[in-house]
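Have a look at this one.
Of the protein chains in this complex, one is absent; all others appear in place.
On to subunit A.
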Amino acid sequence: MRLRGSALVMTLYLLFLLIPIYWLVNMSLKTNTEITSTFTLFPNDLTFRNYAVILTDPSWYMGYVNSIIYVVMNTVISITVALPAAYAFSRYSFMGDKHLFFWLLTNRMAPPAVFALPFFQLYSSVGLFDTHIAVALAHCLFNVPLAVWILEGFMRGVPKEIDETAYIDGYSFGHFFLKIFTPLIASGIGVAAFFCFMFSWVELLLSRTLTSVNAKPIAATMTRTVSASGMDWGVLAAAGVLTIIPGALVIYFVRNYIAKGFALGRV
């Protein structure tokens, strides 16, 4: 009896989650006339024109390419710098460590809106404006602290005896870190990478402020569909659907670790 109740609750909740997405997909497969003139639960006149518009126009699909470039750059940078730092936080106590850790976290808590304008000026003055690396660096603001936080949680779970044994066996620090330690927390690295990917992928405010043409992310390109001739709803919906796909793919790969990752490795 209880089991059936749970299933009902979950079904209702998942329906609540999926119906708006279904509506988006539904709209992306309709023509604009059908969208605005009639109300249909399924496309009467199935069309892939909206997707064709996006996939053939460079100013559209380059948005995806740009987004993916800076997201990947950001993920690589974040994980590379966060790994040694997380190790330091999980293994050693050093002068000012607690304050430093909290200071890092405050950057995750800082509203991007506060940083939008200074970032714009900083990156303009050093000539990085409208480049992928600018957005990647800007996203480090919140992704590096998050990566440190998650990795530290996972590293805590690795017994310290492993480090000590390795040192006794004559491993150098670098060798030990790459050959022994990194494989042990591989799942943690995967989860941290996933989160960096996710937060960089979904962020719009900073990426839009820091780009104009060459590195414009897809999320900013989407605002283009509002034109003088009215909204191009079909293309907008299709672009939306295409932004969901990379996320869905990534989730599938980390599904078994996702809950632990959200708990920042602290379960």
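Observations
The criterion applied here is as follows: a contact is a pair of C-beta atoms (placed from the backbone, for glycine too) under 8 Å apart; a residue touches a chain by one contact, two chains touch by 3 or more; residues count from 1.
Criterion: contacts and distances are computed from a predicted model.
Note on the omitted subunit: UniProt lists it as "Sugar ABC transporter permease", one of the names in "Response regulator", "Sugar ABC transporter permease", "FeS assembly protein SufD" or "Multicomponent K+:H+ antiporter subunit E". Here one chain is not drawn; of A:L29, A:M73, A:A166 or A:L236, the residue touching it is A:L236.
Among the residues A:L55, A:V76, A:I162 or A:I244, only A:I244 touches the chain that is left out of the figure.
In the full complex, subunit A touches the hidden chain at residues 5-6, 9-10, 13-14, 16-21, 23-24, 27, 35-36, 39, 41, 77, 80-82, 84-85, 87-95, 97, 100, 102, 104-119, 121-122, 137-138, 140-141, 144-145, 148, 156, 160, 198, 201-205, 209, 218-219, 222-223, 233, 236-237, 240, 243-244, 246-248, 250-252, 255-256, 258-260, 262-264, 266-267.
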